[in-house]
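With one protein chain held back, the other chains of the complex are shown just where they sit.
So, chain A:
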Amino acid sequence: MREKLIEFRNVSFRYREEHPWVLKNCSFEIYEDESIAIIGHNGSGKSTIAKLINGLLFPQEGEILIAGKPVTEETIWDIRKDVGMVFQNPDNQFVGTTVQDDVAFGMENRGIPREEMIARIEESLTAVGMQDYHLTEPHRLSGGQKQRVAIAGVLAVSPKVLILDEATAMLDPKGRTEIMNTLNQVQEKNNLSLITITHDLHEVVQSDRVIVMNHGEIWDEATPREIFAKKHALREIGLDVPFVAILADELQVKGLALTKEPLNHEELLEELWTLHSTT
């Protein structure tokens, strides 16, 4: 049985007393080495969940446990060591004047000795494929490269979980692929849980489990395939359904019996030509 890493117990949150609840009685669990996607329309509370996990915010009701420790004012510095976060805007989280200074920032905050920092910078920049950019200044990097540096900065302090809050939303398709590939490699090499927050259904395909948020409530929790099968309902709660899923649906309406819900073009293709060969 895998260890529980993150646990939300009946968590409710609002930004101010007179404001409406942003999260309403949410409970879920995330395990070690798991890859989770959180999706939901804009304003459904995804970023709020992320900020609650590493104690940038505290819930008014309920309890949050990280590796068994409750998130409180006293524990946040330990918890932030375990929970790494990458935000949406590549520019607004780049603190250092050069790539290596930025990767060092988190380690400097934790008082890691200089010699060790140098070794870990090398290691984590190599992990994200940015080892040739040690002294490059941020304004000479693409958005995708900056996000990879941000990931390296998080990896350098060896967290237990990496949260990406729409980290690819501001990138072009090339930058997005860069990040997705980087993450796959990183997760393979380290034992690390991954929480990908997105409103792009394409990005949920690689996760083990998907949590769907709707107006501050957990609307569903299931595998990507199960989620994709509910495309009409997903559309109703304001999510973009990938073209493959829609196409598969239309084909089924036309009388083609697909055996499983295809997640991407390859799977649909597979379905189609095997279908054809059996008839």
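Here, a contact is a pair of C-beta atoms (placed from the backbone, for glycine too) under 8 Å apart; a residue touches a chain by one contact, two chains touch by 3 or more; residues count from 1.
Heads up, the rule we're going with is that contacts and distances are computed from a predicted model.
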### Summary
In UniProt, the chain not displayed here, chosen among "Electron transfer flavoprotein beta subunit", "Cytochrome c oxidase subunit 1", "Glutamyl-tRNA(Gln) amidotransferase subunit A" or "Energy-coupling factor transporter transmembrane protein EcfT", goes by "Energy-coupling factor transporter transmembrane protein EcfT"
#### Entry: Which of A:N89, A:Q131 or A:Q206 contacts the chain that the document leaves out
A:N89
#### Entry: Contact residue for the chain not shown (choose from A:A104, A:M130 or A:V205)
A:A104
### Summary
Those residues of chain A that touch the unshown chain are 51, 54, 56, 77, 80-81, 85, 87, 89, 91-97, 100-101, 104-114, 117-118, 121, 137-140, 153-154, 157
